[in-house]
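Each remark here refers to the structure printed beneath this line.
Some chains have been omitted; the remaining ones sit where they do in the full complex.
Chain nomenclature is as follows: A and B, assigned in order of appearance, with residue numbering initiated at 1 for each chain independently.
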Amino acid sequence: MFRKRTDLACEAVELWGEGAERAGELSGVISSERKREGFPVATVEIINERGADALGKPMGKYVTIEIDGLINREDKAFSRAAEALAAELGEMLRLRDGESVLVAGLGNRAITPDAIGPETVKNTMVTSHLIEHMPEAFPGIRRVFAIEPGVLGTTGIESARLIKAVAGIARPDRVIVVDALAARRTARICRTVQLADTGIIPGSGVGNAREGINRETLGAPVIAIGVPTVVDAGTLAADIASRAGATWDDNPEALERLGAGLVVTPKDIDAYVGDISKLIGYAINMALHRSLTTEDITMFLG
Amino acid sequence: MFRKRTDLACEAVELWGEGAERAGELSGVISSERKREGFPVATVEIINERGADALGKPMGKYVTIEIDGLINREDKAFSRAAEALAAELGEMLRLRDGESVLVAGLGNRAITPDAIGPETVKNTMVTSHLIEHMPEAFPGIRRVFAIEPGVLGTTGIESARLIKAVAGIARPDRVIVVDALAARRTARICRTVQLADTGIIPGSGVGNAREGINRETLGAPVIAIGVPTVVDAGTLAADIASRAGATWDDNPEALERLGAGLVVTPKDIDAYVGDISKLIGYAINMALHRSLTTEDITMFLG
């Protein structure tokens, strides 16, 4: 059977609900919704192995923020969205004074829909070397490291192994990994940010058994920040066909073929990736150093 | 009714053939196929108004080359593809010694699937100023001008009007316009180059009544070179639904909505656009200055 692809926990719940074969309730999963700074926030908590099996995701907390307002360029949307994201991230990080953080931007900077991670690193304030030289000059600023591990095809080294090696040097108290995701619904492309306290397994959607980037492998809590930038073309096709009253379950190979290399993405993905990477970078900076304003960050980043 | 979108004449013939309401033969259109340097070449000639009405395209000759081999990185594929494209282009241009050419790269360089035109200009040898200063130093080289007119949103001026103004200064004997296209079939994305002796009407696929870039407006023959880089998401959906045995003709608005802003494109479109723009640039240089080798062009462009 063709499996519709999504990296979003909230969509995994949706897909579970559509499964004809599934009777009864989804157990081991707690969902809730609320608003923050006017943006809808959905939480999915997977609390046991049954929930993890049902959704195909590790146990943990997944928070999704819808940032339509930003995309529509509403008044002051950028500041509000950065505030909302920083607040959610801060709650997940639970940092104490003096604790340090490593930010890792996953993905390939040469492929626009995959460049969210590297672009976010550009908008992250790296401070550890400054603080080591002049700790008194930066009150309220914690030590931050950042790394862009590249992809296997450009380094020859799995990004998980590279980040592990960097964590061995920097010995951070928390790790934040930022990556591009695939959604199931086109409406969520570049309009949703997912935070998860589970870390991530790079390329897990593709089915490769790669090493995870999480507390087990790095020895520190890992928060994953992800943004869907594409819908797999096969997933879109399967959805369209089923809405058209047909199923393509008898032809999964055709859908796999369609999805191999082809994605559905906004025509102006270049601009979206720039905007959202800036948003996430600013939110990270604000969550890590609570005294900063967006003006301070702009001056620091240049 | 929802209209499947394509900028390729060979696909327009295909779509005509699928129209249930159309009985009899497509008159006023002559199609043929052959190979050049091992690449399949399809020709569609629209010879009268009935053909033009049927296909929704101006009368003229449309030549399509399939460059799968290049995409698959076969041995020496780049040189062969450049040779093939240069030969087809040369036949359409029919230049005499000393005639000059203006190359115009349409599209928005900040949007990857729309950047074929601007990127091609980067790979075009601009020579007119050199020849004016030292004509004897460049035997066999003709005068070439190049312009990247941008898009309405970044200049405030229609690209057709800007090119007309530039043609008024440069007074070229031929104009080549390069642009990104939309295909109907995903299999053709970044794998097909279309040459047409009709010029083009920018954004014509979208339905705006814009001024054309053609012999009538510029006073010189205009050859259009186009490469499909996307399939409109609505067109893909309609195709998928009909293959799934359903039609969405009762819901054209949903398809229009899907297509608005969303496109189906290769995940590594950045690399494809770079490769194909280089191919077209080299083919243009070889067609305009027949004595040049690819090595010469590499040295000139730096």
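As a working rule, a contact is a pair of C-beta atoms (placed from the backbone, for glycine too) under 8 Å apart; a residue touches a chain by one contact, two chains touch by 3 or more.
Owing to the predicted nature of the structure, the values given are computational and were not obtained by experimental measurement.
Copy number for the full complex in this structure file, with 2 chains shown: 4.
Methods note: only the chains that are shown with their structure count from here on.
We define each chain's centre as the mean of its Cα atoms; on that basis subunit A and subunit B are separated by 38 Å.
If you check the complex, the residues on subunit B that touch subunit A are 110-114, 186, 189, 230, 233, 236-237, 240-241, 244-248, 258, 261-271.
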